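Other chains dropped; remaining ones untouched in position.
To keep things simple, chains are lettered A, B and C as they appear, and every chain counts its residues starting from 1.
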Amino acid sequence: SSQASNKSHSSSILIGSEGSDIDIWQHIAKTDDAKKLGLKIKVKNIADGVQLNKATADGDVDVNAFQSWSYYLTYNQQNKANKLTALGTTYLEPMGIYSKKYKNVKDIPAGATIAIANNPSQAARGLILLQKAGLITLDKNFGYVGTLKDIKSNPKHFKFRQIDDTTGPRIINDVDAVLISNTVALEGHLHVLTDSIYHEKVDQSTKDNINILATSEKNKDNANYKKLVKLYHQKDIQKYIKDKYYGTKIEVNKPLSYLK
Amino acid sequence: MTAIIPNVIAMKGEFIQATWETIYMTLMSAIVSAVLGLLVGVLLVVTQPGGILEDKLTYSVVDKLVNLLRSIPFIILLAVISPLTKFLIGTTVGTTASLVPLIFGIFPFYARQIQNALLDVDHGVIEAAESMGSSPLEIIFRIYLREGLADILRVSIVTVISLIGLTTMAGAIGSGGLGDVAINIGYARFENDITFTAMIIILVLVFAVQLFGDWVVRRVEHQ
Amino acid sequence: MSETVTNAIELNNISVNFQNHDQEIDAVKNVDLQIKRGDIYGIIGYSGAGKSTLVRVINLLQQPTQGSVIVNNQEILKLKPVELRQARKKVSMIFQHFNLMKSRTVQGNVEYPLLGTKISKADRQAKAEKLLRLVGLSEYAGTYPSQLSGGQKQRVAIARALASDPEILISDEATSALDPKTTKSILELLKQLNRDLDLTIVLITHEMQVIKSICHNVAVMDAGEIIERGPVAKVFTEPQQKLTTDFVETSTNVKEAIERITSTIKISEFKDNQELMYFNFIGNSTKQGVVSEFSQKYGIDVNILFANIDQIDGENVGYMIAVITGDLAVFNAAIQRLSSEGVKTRILTNDVLEGGAA
């Protein structure tokens, strides 16, 4: 039967992704689960999120697997003519606060330099995490595109330096603390659960950071694409991911309504 | 071997493919950029004040366009140009799609280089050709492009090497290539052997271009 | 005008100003010049007189600040670009600085003017080879200009200028880097082209010998103006301007000879029946032979210390300095006789010498 379904879906699904998601999807493409579902998957590395979303919306890429819910919302808000649709949730990679100098967030002294991402969704996420850790407070209306300007109080007078988020692990020695997303941390051999001094947990405050699969709005009813979500949450695939990423890609298998 | 470059061995196939992608991107965009760059560079030289087809308006418009294109950061160029890419290539991602931004990223630079190279052609020889009744087109092909050939080749080497550098940035739109491997696989994941190997291959390409270019320059140069 | 029919080149009231940083230079000032078809016209003048600038106006390499230029009956300042190019193909130029193309071989340089014409490749090559043979560079056909000696480069430039069978040839010191023998053979070549093909030649040169041996007319330039012009024999034998005289005397070495002679011979030590005498004779006046006449008729000994007797464009022209020894009484009669025949004479005393000759 698998052969038959292969035939009926002779065109493969092109998944655009970046970072560790590439490895995951390349692995998934090779699994029997994929074959059973009759999915032929190809993976392409597209490093720039904006380009990747545009390409997806244009149909040059079928499905993309890299972005968080908040990133997706931002994109859709700014590109009303060329929208994306979320297919389903995949995982939450907790962002962490890392430091080589201090073991606890409370130890970070006044006037310390904290590096956060220069890309807006990661920056906002970082600020929310800092608030959660009790280091700063943010404006009430702080959303997923909030910026440094929206900091209401910074009692310890931290200095913030915005960096390209992929360089986090490399500059960890140069600053007092740095916020690093898990994809980047993993690539830098940092395990958020063990190496960070503070990190996100799955709850309402971090729902915006849950990763999703997205496709063009035109394809929102494509059955094959929807199967990808199911495929991702297969047991053996999840085991593979857990083993490979030390459990730092926390599975989130919730309906999309959970995010709204 | 596996001990020193464990990840590389595992990725042999990817490396071969990435090398081809880099060569493909460089070669294709070099060819188109060469044509465009020569065209625009020559246009700048002949229309500039004192040129054989002096034309203030054309010169200042083209001159400004070149600067305009050179001002746009490459990543933004990728985005700005994507409708054109879509129109020309049919998609905005992938190796072939990267050719369009690569061409627009490099040809204005090349045009400026060509302009500088042609400015060094001896004015007396241009005059001699004019005195022999050569038309502007003849002067361009028989004098400028020929007398300036060694210099044109020299700036072409510089440009191709810059272009190889630029291809490493096209990973943003899924161009693949060695730069993508080095940056998005090797560097981002701290797999230094991959970065290192990719860079060695880039280096080999750069040296090949330089050596070949130098050889051609030596062949065409008669003092 | 019927005049324009025979004139190959007509420059009317041409001026050229150069605007340098701080000063304005009038390189050419209100020059009128008519050059007849088939003429060989020499232009001489001091360095910086404006000769190169003037001839560059003829094919409009130099835009004149004012004036009109008529070449082959066309007012070239009014031509459209295409017409100007056509007109230029009939006017070849040999540049003072050669302007060879370093990327082409000698052969390639000579072939250049024929590229894009209807001449077939084989004919083009054959023509270039023939011209290279004529200028003595057959062996160097495959060589690049950077590997040539100065004179060889100049000859390539000459061959190139002739390749297009021009009607007018403008030569800016085309033989200055050549040895006398090569110069002579080049001049022969030009003469022959002038005779056989009615080639009009405009020729800037510093070698008076070149003017004498090939030009029919000559113009003398000074500070941007033509101060004297006319048939070569006339200008050389009856110079009207101090500068022309200077040129002629320098070229005949008269001035130098006088200086040298007076620095080696002491006139004050001359015997009473001796004088140092300067003779200058032109044209047919000398059929009899000046010296013989002196010697035979008046019994005067003539010891020639310096002589330059030659023909210029068909006329005999002579300059002579001699010590004459004989009966002082007959000197005056002899001199008068010569004078009536058109021979100018002068006794060189120490006073005269200080003022210079002629």
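Criterion: a contact is a pair of C-beta atoms (placed from the backbone, for glycine too) under 8 Å apart; a residue touches a chain by one contact, two chains touch by 3 or more.
Just so you know, these numbers come straight off a predicted model, no measurement behind them.
Only one copy of each distinct protein chain is drawn here, although the full complex in this structure file has the stoichiometry A x1, B x2, C x2.
Here, only the chains that are shown with their structure count from here on.
Centre-to-centre separation between subunit B and subunit C, using Cα means, comes to 55 Å. Per-chain CA centroids place subunit A at a distance of 89 Å from subunit C. Within the complex formed with subunit A, the residues of subunit B that make contact are 75, 78-79, 82, 86, 91-94, 97, 171-174, 176, 180, 183-185, 188-190. Subunit B makes touch with subunit C in their complex at residues 122, 124-125, 127-135, 138, 142-143, 146-147, 149-150, 220, 222-223. Residues 16, 18-20, 44-48, 50-52, 54-55, 58, 60-61, 166, 169, 184, 187-189 of subunit A are the ones touching subunit B in the complex.
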